[in-house]
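What you see is the complex with one protein chain gone and the rest in place.
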Amino acid sequence: MEALATFYETYQSTIAYVGLNALLALSVYTTLSCGQLALGGAGFAAIGAYASALLTLRAGWPFPAVLLAAVVLPALVAVPLGLPVLRLRGVFLAIATIAFGEVVRLGIVNWDYVSGAEGLVGIPQKTGVWMIYLALALALFVLGRLRGSRWGLALEAIREDEPAARTMGIPVARYKLAMLVAGAALAGLAGALEAHFTFMVAPSGFGFEKVVHMLVFAVVGGSLVHWGPVLGAALLTLLPEILREVAPRVGLEPGPLRQLVNGVVLLLVILFLPRGLASLPLRGRARRARWVES
Amino acid sequence: MSIQQLVNGLFVGSMYAVFALGYTLVFGVLDILNLAHAAVFMAASFVALTLVEALGLSILAALPIAMVAAGLLGLVLERIAFRPLRARADSNIAGLISSLAMATILGAIAHELWGPNVTRFPFDTLPNATERLGGIVSRMQLTVIAVALVLVLALTWLVQRTRLGRELRAVAESPRAAQVVGVNVDRAIAASFFISSALGGAAGILYGLAYDVHVEMGRSVELKGLAVIIVGGMGSMPGAVIAGIALGVIETLVVAQLGGSFRDVVSFAGLFLILVLRPHGLLGAAATREA
Partner (left out) sequence: MRRSRFALSLAAGLALAAAALPARAADPKVLKIGACLSLTGPAAVYGAQQKAGLLAAVEELNRQQYVPGVKLEVVIEDDASTKEQGIAVYQRLIAREKVAAIIGPTLSNTATAANPLAQAAKVPVVAISNTAPRGITDIGDFIWRVSLTEGQVIPGALKRAQAKLGFKSAGLLYGNDDAFTKAGYDVMRSALDGMGVKIAGTQTFAKPDRDFNAQLTALLAQKPDILVVSALVENAAGIVAQARQLGWKGPILGGNGFNSAALVKNAGPAAEGVLVGTSWNRVSAEPANQAFLKLMAGRGHEPDQFCAQAYTGVLAIAHAAKLAGGKTGREDVKGAFSKVTDLETPLGKFSFLESRDGSHEPALQQVRNGKFEIAQ
């Protein structure tokens, strides 16, 4: 029992970050599910995080209202952003949304009211780990319900062949915008939850690397099913901590070599699991099915 | 804007241009962003530094050797991180991730080999005296700009005039069609990675000569390089050069007129607007950006 308590105390933040990163990964998944590579997530997370921190610190709002604002505000920003950029295709959409994220980050860096690069500190810890997982469960539930529904089928049609979907009379632009807005809301929520978990928020946490990580979570996990990105976030968040645990036993000092192992694992997953980690259980199921048939 | 600032801008811009040139070559041929390009940039700089410092080679010898090393690194990248993915439907996103993994691996190896410190080439590697040509220009800067110019011209010649260049253009147009007319597609793609990485490496070496050498130096160019090749037009080499130099000059102009804190805001807001308002890019081909 005590060992379990020690385990939880040691890994509490890692467990929390698995959930937070899963939310961020899902925010990339929402747009990937209709074939759009939108990478504004770091910007939306920053908006959610800063809005929530300011509402807590300067306006004294109750936490549920703060979280609601952190969901709504990025979603509202996503609408005027999405209208022009969602006409862009593939990597051009990616770059336009990255540019949006950078403008948000640089805006914060230059904004004295929020102390620029020093960030906002002393945010009370209001996020419980259960809240993160409740939010994640809700998000997964909604995204799960989407699959197979009319809405979900439309998204799939757009992902597979956008012009064809359009000729079928699917309002492609509206679906794409809706998913961008949903992703922005998820990212904003994750940002607010993180800000109230780690006592602080600073612009350095919302740079280009952040959004690249989010994409990596989603792709490594597998973006064809809604729980794939969660697996990706879990693996890649746990990996450094697993290495921290294992490395000393094989004589690997903290430092660049652990980083190397991180990179190698990432490479192996992308090369040998084309549909991400999510294909592992699916593959297992298929094998079992074949076995039963024979 | 003073002439001095124009000189400053052209100098930075020429670095962006060489970096982006290799970046856009692979992008044009394969439609894939190679996120390890900045890591090759860094690694080549360290290789050249080691050749100059440890072996006492002149930079004239070290530059081509390190460029070849960078090119070979490009071949490794292609073989490990890109070729296995080529048949896959999501090869462009998967390639993004696998090249990122390679960048992590290269960064870790470089850190292990050369350590985390900021180092630089010995002071006498390039002549450092300054000249007054309207503004203050050092001979080092002139050398860097001259080398950049030579590289741009050499690449243009290669792509426009040689058989390999024709093959590359054919693959960029359509790999299947290229294969039909007898182009060895695998070889052409490998060649594009070699050339691209050699150029990225050259950019890193020039950057190292101009400033310093550091494991994290790729961060200085990775995102800006991306912006440059997008604005320049997909796979367009003249576009990359013009956009690179333009970015250098615009950055300098913004610093001079508005102050340094506006520089990146203006660059990225500008990138955003260009993408939204002119989806064809500055020198891009047809409307391939819009859905």
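Remarks
So that you can tell them apart, the chains are marked A and B in the order they are listed, and the count of residues begins at 1 in each.
Please note the rule applied: a contact is a pair of C-beta atoms (placed from the backbone, for glycine too) under 8 Å apart; a residue touches a chain by one contact, two chains touch by 3 or more.
It should be emphasised that the depicted structure is a prediction, and the values quoted were computed from it without experimental measurement.
The hidden chain makes contact, of the residues A:G128, A:P163 or A:P254, with A:P254.
The chain not shown here touches chain B at positions 2, 4-5, 8-9, 11-12, 15, 108, 111, 115-120, 123, 130, 136, 138, 207, 210-212, 214-217, 219-220, 251-252, 255-256, 259-261, 263-264.
By the touch rule set out above, chain A reaches the unshown chain at residues 6, 9-14, 17, 109-110, 115-119, 121-122, 125, 198-200, 202-205, 237, 240-241, 244, 254-256, 258-259.
The rule is simple: only the chains that are shown with their structure count from here on.
Interface of chain B with chain A (complex): residues 33, 35, 80-81, 84-85, 88, 90, 92-94, 96-98, 100-105, 107-109, 111-112, 222-223, 226-227, 230, 261-262, 264-265, 268-269, 271-272, 275-276, 279, 288-291.
In the complex of the two chains, the chain A residues touching chain B come out as 37, 84-85, 87-92, 95-96, 98-100, 102-103, 106-107, 109-110, 162, 208, 212, 215-216, 219-220, 255-257, 259-260, 262-264, 266-267, 270-271, 274.
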